[in-house]
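The complex appears here minus one protein chain, its other protein chains still in place.
Here the chain labels run A and B in written order, and each chain numbers its own residues starting at 1.
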Amino acid sequence: MANKKNNNYENVVKPIVVLVVICLITSTLLAVTNYFTAPIIKAQEQQAAYAAYFEVLPGADNFTSVEGFATTGVEEAVKADNGTGYAFKAIGKGFGGDVPVIVGVDMNGVITGVSFMQNSETSGFGARLWDGSADGATFAAELTGKSGSVALGSDGVNGLSGATVSSTAVVNAVNSALSCFAEVALGQEAAVEVAAPATLDEAVTALLGEGAAEASAEGAVAAYTSADGALTLVAVEAEGFAPMTVAVSFDAEGVVAGLWVDVSGQTQGIGTPVGEAAYTDQFVGLSDAAAVDGVDALAGATLSSNGVKTGVAACMEIFQTMKGGN
Amino acid sequence: MNSKVKTLTNGLLKENPVLRLVLGTCPTLAVTTAASSGLGMGIAATFVLICSNIVISALRKVIPDKVRLPAYITIIATFVTIVQMLVKAFFKDLDTALGVYLPLIVVNCIILGRAEMFASKNKVVDSALDGVGMGLGFTLTLVLMGSFRELISKGSIFGLMILPESLDRFTLMGSAPGGFFTFGLFMAIVVWIEIKTNNRIKRSIGCEGCPSKGACAGKGECE
Partner (left out) sequence: MENRLLVTASPHITGRDTTRGLMGNVIAALVPCIVAAALIFGWQALLLVGVTTAACVGFEYLYCLIMKKPNPVGDLSAVVTGIILALNMPVTMPLWIAVVGAFIAIVIVKQLFGGIGANFANPALVARIALFSGFASRMTAVVIPDCVTVDALSSATPLQTADMGSLPVLDLFLGKYGGVMGETCSLAILIGLAWLLITRTISPVIPVTYLATVAVLFAIAGEPVLANLLTGGLLFGAVFMATDYVTSPFTLWGKLVFGLGLGLITFAIRIWGDLPEGVSYAILFMNLLVPYINNLTRQVPLGGGKKHG
């Protein structure tokens, strides 16, 4: 009997007790060490994350994140704790995708520093921003000291030679940072860019409103009428640099009310601007093919521009047939 | 006193954990790309080794045989975590250099191996000395191998440029094949020292366990 009890103690109770005690002691040790080291580690990680911001706003000591800003094109905004200014991580659309730019702005709205993060721009062209070459540093220096807004080709901002698209992306990013500064520091209204419609369906909603009904039109890719019947939309496939969808909305008299172009197949930065308001607005208010022909092609994007023009003309013709046939 | 000194110096050459006992080869190959990482890893592992040896030796009569491995691992893991937290907080660069191999000290065969082979059977002071000796041997080996590899693959030792810039670097030494080659070279040197000082350790695998037994020209000569 005594033996069995001993065995039980040896085989079951003692191991459990020993292990539990060991675990208790080790947990305590770990908790104590953690208590002392965790804050230090956290501070260091913050430092590392904010390393880029320290680079562009040298006078700052530590940053706090700024929440709830609405300016588009800015991914992160931080404010220096000692009031030396703000720093922003802004994104511009470049040749190969996003071009991230870190901008430091002092309390007067003057840029204190600019640094470029890794991007996927073309090696030897836009990649010079971040690959350590002198060109990137020169560009950054050109931007430092500016305020309000910047533009390529004015006020000493030359950008990267031969990399216009990437340089434009940088300028756009810097401007976004500056407008964000206006928003968070000066309390001005945020410059929010409404995202352009990316698909035909989104364009239909944007141009005709909700509840548009499908209509039939020969020769068109698609046709819709708005819920109240006042507007009609015709969409065709046109040939630009690459095939593009052109959708035109007409009012009852056949005057162009709105225009959407799917520029996803055109060359980024060169042909894609034909889809932007600056170009498409020229077609609003036109009502015949001759007027459409009179619209200038966008510099350097002849094929894409012609695609838009032929597309609009084709939509007009189809609309006339629709109206006439009705 | 003599035996204490013997325990201490054992780990340096005669029973060098990396080159003679062939323990802890994984972190050895991984962190010896530079001398400074080797030194950092060595110091971290030595600290863990000494602490775990002391504790395990102190508890050797208390821990039941059935649960000795879980108990050892718990103790070792605790010390490794403490070291990791301290390194992350105060030596950030070392943390980046060692990367995942810092937490991997938990499964470093040297520590578990010495706990099993020595600390569980010897007194606290002896175990502590053994920890110091083994740790020193480990660190020394790491620093030497690291310096060798760093010198040939980057031209520097501890960051100090030794070889002239114009001399091409043999970058292969900085990667895995170079690691194995250095390891083999150092082992050969240690065996050579062993032979010269008539200190050959008897290797107990025998011909049966040897992978080269089919092609071996001198059967039985390894014994």
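Everything below uses one rule, namely that a contact is a pair of C-beta atoms (placed from the backbone, for glycine too) under 8 Å apart; a residue touches a chain by one contact, two chains touch by 3 or more.
Just so we're clear, the structure is a prediction, and the values are computed from it rather than from any experiment.
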For the chain not depicted, the shown chains it touches: B
Candidate in contact with the missing chain, chosen from B:V125, B:L172 or B:I195: B:L172
Chain B residues that touch the omitted chain in the full complex: 168, 170-173, 175, 177, 215, 217
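In this section, only the chains that are shown with their structure count from here on.
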Touching residues on chain B, where the partner in the complex is chain A: 59, 62-64, 66-67, 70-71, 74-75, 77-78, 81-82, 85-86, 88-90, 92
Partner chain B, residues of chain A touching it in the complex: 10-11, 14-15, 18-19, 22-23, 26, 29-30, 33-34, 37-38, 40-41, 44
